[in-house]
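In what follows, a single structure is set out as structure tokens and then discussed.
Every protein chain except one is present and positioned as in the full complex.
This part shows subunit A:
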Amino acid sequence: MAAMAAALRGLGGRFRWRTPAVAGGVRGAAQGAVGQWDYDLLVIGGGSGGLACAKEAAQLGRKVAVVDYVEPSPRGTRWGLGGTCVNVGCIPKKLMHQAALLGGLIRDAPHYGWEVAQPVPHDWRKMAEAVQNHVKSLNWGHRVQLHDRKVKYFNVKAGFVDEHTVRGVAKGGKEILLSADHIVIATGGRPRYPAHIEGALEYGITSDDIFWLKESPGKTLVVGASYVALECAGFLTGIGLDTTVMMRSIPLRGFDQQMSSLVTEHMASHGTRFLRGCTPSQVRRLPDGQLQVTWEDHTTGKEGTGTFNTVLWAVGRVPDTRSLNLEKAGVDTSPSTQKILVDSREATSVPHIYAIGDVVEGRPELTPTAVMAGRLLAQRLFGGSSDLMDYDKVPTTVFTPLEYGCVGLSEEEAVARHGQERVEVYHAHYKPLEFTVPGRDASQCYVKMVCLREPPQLVLGLHFLGPNAGEVTQGFALGIKCGASYVQVMQTVGIHPTCSEEVVKLRISKRSGLDPTVTGC
């Protein structure tokens, strides 16, 4: 029966057969001798990509080890197994984002009849403890999963000795040597500290620290305009902290710029302060413990100063490759970014050494891409598969107070690739039904679909700004992956009343110049 099902699926094309987790069978039974190496596969880095790859390989019956070591941040923050996403990324940030959203809902509640005395104060310690406890439970979960799948886990810092051997150094200084037939580098990245700003390293924190603070950061300066910067500034504002974002140039570089400016416009209208065209020059600690920041305002040419309780650097991330001794194995990195160079099979300059996730040059820095890339890599190495990872049309969502979900091309990119004349953009300003009763401002709730102009108007990109943008975007990402046309999306019946139905009701093109404000329903 299963064989028949598999055969039938084979007709569909590239079906990837996976042995279900508990079906067992080949699991654990190392196929043949490992030969001269300790392991079939050694994964360096226990983040989303590394763990996915290790678990998949183990499920395919291979002998696998994972080495993971968290170098404490300059502030001394450290965490458990699971990598950035689980510990200092997606998971804690979405939970703190949720805390901030709940703050908005508490303010809505009286309009809906709930008798809550306003304002309601927020206790950072309580939130942080709850979030941290959840993260710790996930760390434990990852340990258990590795154990269940008989993946050997070493909490050691790894460096190459030669192209098949890695030296691991444990916290106490104890060393081990591990050798493997195949090695996957999945060490990810860490926040960058600015190089030439006095006091930056001494007094500033990064996203490595913010989620693990025991006490409220208080009045905060967030430096940077990346999604990390805006997401952090967003939730800090949302839980009632005085928050300022300092950015040198544009917000959310690489994202659609119309959407990006709507994101910051929304944040500004909800209390986040913005210092645009400014770069910090110095951070000093005042006698009362506050931090005095001096900056240059490039538009006025003047110098500005302000005092804050916390300065958070969110000026980019650097790959964690320095301590790996890559040169000993002969793995090439990009001279400018220090990221590892790989081909479409994720192989580095050394054929049996691979790299996945944020440490790789030119890849989207996203958890689900690392997971899928890791899994597919293991299937190619040990499962007889030849499926390559498709990095095109990867959907993502920025969890700013008003969420921004997107998939495919930005308007700028579409125009650059196809020309203004060949691109049609449909758009709408809409008002979520839930915003009406509490009288929330919906000025920035906006959706646009970037299409080819020529019928049937293939969809190139979708951009959605509004509540639950991630949930809205996921399904459409599939449609776009299937090669959906504008016509097909318009033929889809809406679900009423939702925000996502606005996507299937997009009728106004930018070219028409008509007012894209949705009225009525």
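By definition in this document, contacts are C-beta pairs under 8 Å (C-beta built on N, C-alpha and C of every residue); 3 or more make two chains touch, one makes a residue touch a chain; residues count from 1.
What we mean here is this: contacts and distances are computed from a predicted model.
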Listed names "Translation initiation factor eIF2B subunit epsilon", "Presenilin", "LYR motif containing 4" or "Thioredoxin reductase 3", matching UniProt entry of the absent chain: "Thioredoxin reductase 3"
Touch with the omitted chain, as defined above, among A:Ala130, A:Ala170 or A:Ala416: A:Ala130
Given A:Ser249, A:Thr300, A:Gln420 or A:Thr517, the one touching the chain that is not displayed: A:Thr517
Residue among A:Ala109, A:Leu201, A:Ile250 or A:Leu341 that touches the chain left out of view: A:Ala109
Subunit A residues that touch the omitted chain in the full complex: 5, 8-9, 11-16, 18, 20-23, 85, 90-91, 94-95, 98-99, 102-103, 105-106, 108-117, 120-128, 130-131, 134, 137-138, 140-141, 239, 366-369, 372, 390, 394-397, 405, 433-434, 436-437, 455-456, 467-468, 470-479, 481-484, 487-489, 491-501, 503-504, 507-508, 512, 514-521
